[in-house]
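Before anything else, here's the structure in question.
As you look at this complex, bear in mind that one protein chain is not there, while each of the others sits in place.
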Amino acid sequence: MSATRVAVLRFPGTLDHESAATAVRAVGGDPVFTHHTDTALPEGTQAVVIPGGFSYGDHLRPGALASRTPIMVAVKAHAAEGGKVLGICNGFQILCESGMLPGVLRPNASLAFICRQADLEVADADTPWTGGRRTGEVLSVPFKHHDGAWFGDPSDTRVVLRYTGENPNGSIDKIAGISNLAGNVMGLMPHPEEACDPLLGSVDGRALFAALLA
Amino acid sequence: MSNQPLHRELGLLDAEFARVKQLMGREPTDPELVMFSLMWSEHCSYKHSKPLLKGLPTTGARVVMGPGENAGAVDVGDGLAIVFKVESHNHPSAVEPFQGAATGVGGIVRDIIAVGAKPIALLDSLRFGPLTSQRSRFLFRRAVEGISHYGNCIGIPNVGGEVQFDERYEDSCLVNAMCVGIVPQNRILSCAATGLGNRLVLIGNRTGRDGIGGASVLASAELGDDDADKRPSVQVGDPFTERKLMDCCLALSEVGLLVALQDLGAAGLTSAASEMASRGGVGLAIDLDRVPLREEGLSPGEVLVSESQERMLAIVLPEQLQAVKDMAERYELDATDIGEVTDTGELEALWRGEEVVRIPSLFLTDDVPFSEVPQNAAPPTLPIELDTVPEATDLVAAWLAIMGDPNVASKRWVFEQYDQLVGAGTIRRPGGDAGVVRIPGTDRAIAVTLDCAEWHTELDPRAGGQASVLEAARNVACTGALPIAATDCLNYANPEKGSTGWRLAESIRGMAEALTAIDTPIVSGNVSLYNESPRGPIYPTPVVGIVGLLEDASKSVGAAFGRHGDQILLVGYGEPRVDASRYLGRCAGLPPAPDLVKEQALITLLVKAAQTGLMQSAHDVSEGGFAVALAESCINGGIGADVTIPTGRRADEAMFGEGGGRVIVSCHPDHVAAIQGLATGGLGAKVIGTVGGNEVIVTIGGCTTRVPLSDLREVWEGSIPRALEA
Partner (left out) sequence: MTLVIVTVMPKKGVLDPQGQAVQRALSHMGFGEVSGVRVGKRIELQIDGHDPTGQATRMCEDLLANQLIEDFHVEVPE
């Protein structure tokens, strides 16, 4: 059985694509970088990762311009057919701006960029992303963002991950990661690709990438 | 309308103007004069400092490229080189701190890109007035926001740095930015233009009026009361474009499309083109009409000296020009053919078909008349009489007070605003002794830090220069990395006044001695003079950046205590002294001079101990002395400690005095003997206590001081946020 092909999107200003690709490879996947002007996903794509960064410099609104590029049409079609899509940080912002996930990511309550290790709790162990974990299990994953406060109606979505302890950014219900009701599209503000190597302090991020390939 | 002749308005001395005419054999055109005024300014030419810098060691087995290029390069194995440099952006940051600091980051990053390297780490060294001053709070806040804005958006992790607050920097803040990059040695790019007929290509943002006159106007003069008017000179940064520029240049280099590369910084096109021509021994002919402009109405002189950001100059073979343009388009950047390489050795510029500039490039880059720096030695200082320093009888109160001093307190407020992680290579984050970053594609890592001992340098410049180097080296060694090379940013006041020139020369001498003793050559650097105001001069502030190499990335050591029962050792040499300590609270006395031989032995010990996995933690004793370093290791580890230390002359001096080369090490009890076995050459390695509990306990001369860890943490972490809320 050949490795699962995963399209890793790159927009102008995308920053975390290399580390996302490394994480995909580490769980046995075959990552392929995909340019924002492409009108189709690479042949054989089975899953899509939208990495973190500052696509289009966060101009107008974070993720706004990236969500309206040609490649996103193909990503929407892929998701409509049940294909898996994982949006990390700016990727989450892009998914919300494109309507593939409900809500919007607003500026952190402190109005400052925050980079910090977070203890995330699994809110729902029944999602395709958290199978194999227990509800309430804590995952140590760092976050680094300026606009990470999720705003929307939680009943429009499935909450997958929450921040524990103090709410770091003003996100409703301390929501850190959500999926669509169908479950195949997930977005989270923390960076699981930064938690895939014991040298970096945690390997709790591997589970999400493994779930992407499942 | 000014009565001054143009050359004086531009900042050129009469003698310098005379020299220009002598070299040219005629009166210079206005654009030519503007170019000379910038290229011969202190900031661009180093006319006061270059002769003094000759004493610094710049060679070594690992040095691939020494000072003189955009950045220095050092061999780190596997055919790879680490490239790095630190630069100042002091005067622009005092005028507009957000953009000044942001463009400071942009500028240093472009220096690294210009060598063909991929940036992998950023650091910053910041100095402001005390946080009790509203202006200093403003400058501090905005400078950090600017660095955050630029560094985060461009996607380079910020892994370390330092922040200091002192009255001497109230009107003359310091913002120094360091960047480290990685490049295969066979892909290192030079800035030397070669090949008659090769094209000169400008890549990146359009040219506007940013920073017109910035280099000469701001960096070469003291700031006075009218510098609000200097605001239009400050450049505005666009990190999104710089990211694209970075990715594009790396892609071009990878496929061999670049003959040479240079970044546009101070003095813009003039500086970049003249450097490329001079280093290549060629001439460059520029058609200014072809430079893409952002605004209408720029004069040819303005186009030549504009400091619009995010621009690079490349030399490209004519047959590869289209390929370069295609690549730039893929990255949504302009790439414009604006001229060509000639064999005249001259920098020529055409405007509307007419020649407006013709200067042999060496006149601009190499023929600046150097100025002698007056050497007026300051009277020697004397050690403080301890009896004249009131003794703190309540050591708990004194401890909490010093932990709450913003100079000592946690800088988390700063580094949490920085992306410390992008690239998934940050093994040790800010908050320890040095940042540690993996060398991509290898099992190795580098440790890097920026440090300075400005009070020591003020009081005893030669020893202070040594101490600045050794502080940085010791911090790097604490992570287990071997220091291999250095960069420096020499921030000083007006060298023509008082003893500043003497302090500059003496501290450079001290730096050279220390660097030689630890076999760590300088490979790049920067000088910033005239950092003073009507209020007075800054302290002599030689900021030193040191890069260390860890052969095994998994063996890096942090500053935090880990396990209950671990043994704590005080390793190193030297007696604590109140002189010029944070505890004393003023720059007075005579701190003990470092012992170069013992410092080298200490570095060797730390590196060996890390290689063999003997240490759980290692943390340098510096500001605030032993008690602060101990508390920091406890706070970072979330666990207490119980130690006994010698009284020395007095208990408070033992707790908070500074000096010597001392490191607090923790280890499993089984490893104590091995660590002690490594302590040769007069180094101590005494077991002083144990890790455990939730208090920090220090016994001196039979008297025990104990503080709950939570109290120390609360004061240390809360200090800067509280000071900013005021």
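Worth a mention:
Chains: A and B, in written order; residue numbering restarts at 1 for each.
Here is the rule we use: contacts are C-beta pairs under 8 Å (C-beta built on N, C-alpha and C of every residue); 3 or more make two chains touch, one makes a residue touch a chain.
Just so it is clear, the model here is predicted, and its values are computed rather than measured.
Here the chain not displayed is in touch, across the complete complex, with A. Which of A:106, A:144 or A:162 touches the hidden chain is settled by the complete complex: it is A:106. Between the chain not shown and the residues A:58, A:97 or A:193, the one that touches is A:97. In the full complex, the hidden chain is touched by chain A at residues 60-61, 64-65, 68, 97, 103-104, 106-107, 109, 111, 151-152, 170.
Here, only the chains that are shown with their structure count from here on.
By the touch criterion stated above, chain B contacts chain A in their complex at residues 145, 148, 152-153, 155, 238-241, 243-244, 331-332, 415-424, 426-427, 438, 553-554. Interface residues of chain A, counted against chain B in their complex, comprise 12-13, 15-16, 18-19, 22-23, 53-54, 56-59, 112-116, 142, 144, 146, 191, 193-194, 196-197, 199-200.
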